[in-house]
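Removed from the display is one protein chain of the complex; every other protein chain stays in position.
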Amino acid sequence: MTELEELAGRLRRFAEAREWQRFHTPKNLAMALAGEAGELVAEFQWLTPEESAAVMGDPEAAARVRSEIADVMIYLSRLADTLGIDLVEAAHAKLDEGDRRYDVETYRGTIKKAPPLP
Amino acid sequence: MTELEELAGRLRRFAEAREWQRFHTPKNLAMALAGEAGELVAEFQWLTPEESAAVMGDPEAAARVRSEIADVMIYLSRLADTLGIDLVEAAHAKLDEGDRRYDVETYRGTIKKAPPLP
Amino acid sequence: MTELEELAGRLRRFAEAREWQRFHTPKNLAMALAGEAGELVAEFQWLTPEESAAVMGDPEAAARVRSEIADVMIYLSRLADTLGIDLVEAAHAKLDEGDRRYDVETYRGTIKKAPPLP
Partner (left out) sequence: MTELEELAGRLRRFAEAREWQRFHTPKNLAMALAGEAGELVAEFQWLTPEESAAVMGDPEAAARVRSEIADVMIYLSRLADTLGIDLVEAAHAKLDEGDRRYDVETYRGTIKKAPPLP
């Protein structure tokens, strides 16, 4: 069992022990994920890019960022589990596409959105 | 090397090959993550809870949901890597806290937000 | 002066009195808006559609929803002001487009996304 399967299993048991399955629809879990992503982005909203790069040097800010990232991971893992999606596999499939869409020569130093693949 | 370390490594090399490191500040990656979480929530916005639970039965919707979940995973993994945070470890630490905050008797069938730990 | 111009003016003076102009870049205000939108969506995440329609009947939930909506409005107004965009005019322009994209016969009872205009 991979570490992600283990995490998904713990989340499943956490929800089942509290009879939360009826709350954990994909719709609701996507909302919870968006809410946590909002809290995470709020941690960085007034920081300069340079301050954001140094955020882990401030113990209080680091603890908040780590906690928000954990919340996003928890809902992402739970959502993927309810939908039967393998997170790492899905990410690699998207990156295979990225390798084709963002060829190294054209996109060196330029991060514009590529046109969709034909 | 775990599958998450492998994914983070691939993302790092993807960014380095295109000289995108200066774009990949924690601030910008948190924004990209929030943007993708927005696209994911949009996939479910007009669905009933029941329709959302059946979304993987529709091949086109399933492909879009899988693609949006992959995008969230990609930016979450990249953000955690730039900050030196272990996603699975951080999630387990938050769940340890959840075990204490959401005791099974009090929260059975009730998903209200618990007060912070003392 | 319209009520929206008055609100934008009050927000401008609020920021200037505290010398917050350097924090209020469009980038940062868009982040703050996304963060508040995340808090707003979180208010509804575990509610059934029916419960969400009755949310204003619960005084505590109503106060939280009103407060989150106010926060979104504040950052939206401030962002539009820094960019020189008229919120109501921009909304009407988008609705003119919506009138053409979503013709009444085709979209009656169906809320699928329309293809872009040619």
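Residue numbering begins at 1 within each chain, and the chains themselves are lettered A, B and C in the order written.
Criterion: a residue touches a chain if its C-beta (ideal position, glycine included) is under 8 Å from a C-beta of that chain, and two chains touch if they have at least 3 such contacts.
In this text, all values refer to a predicted model and were calculated from it rather than measured experimentally.
**Q** Which subunit C residues touch the hidden chain?
**A** Residue positions of subunit C that touch the missing chain: 2-4, 7, 10-11, 14, 17-20, 23, 25-28, 30-31, 33-34, 37-38, 40-41, 43-44, 47-49, 52-53, 55-56, 65-67, 69-74, 76-77, 79-80, 82-85, 87-88, 90-95, 98-99, 102, 104, 107-111.
**Q** Footprint of the hidden chain on subunit A, which residues?
**A** 30-31, 34, 38, 41, 46, 48-49, 111
**Q** Which subunit B residues would touch the chain omitted from the figure, given the whole complex?
**A** 23, 28, 31-32, 34-39, 41-42, 44-46
Quick note on the criterion: only the chains that are shown with their structure count from here on.
**Q** What is the shape of the graph in which nodes denote protein chains and edges denote touching chain pairs (line, ring, star, complete, other)?
**A** Graph shape here is complete: every pair of chains touches.
**Q** Subunit B to subunit C: how many Å between their CA centres?
**A** 24
**Q** Quick check on subunit B: which residues sit in contact with 2+ other chains?
**A** Residues 30-31, 34, 38, 41, 48-49, 111.
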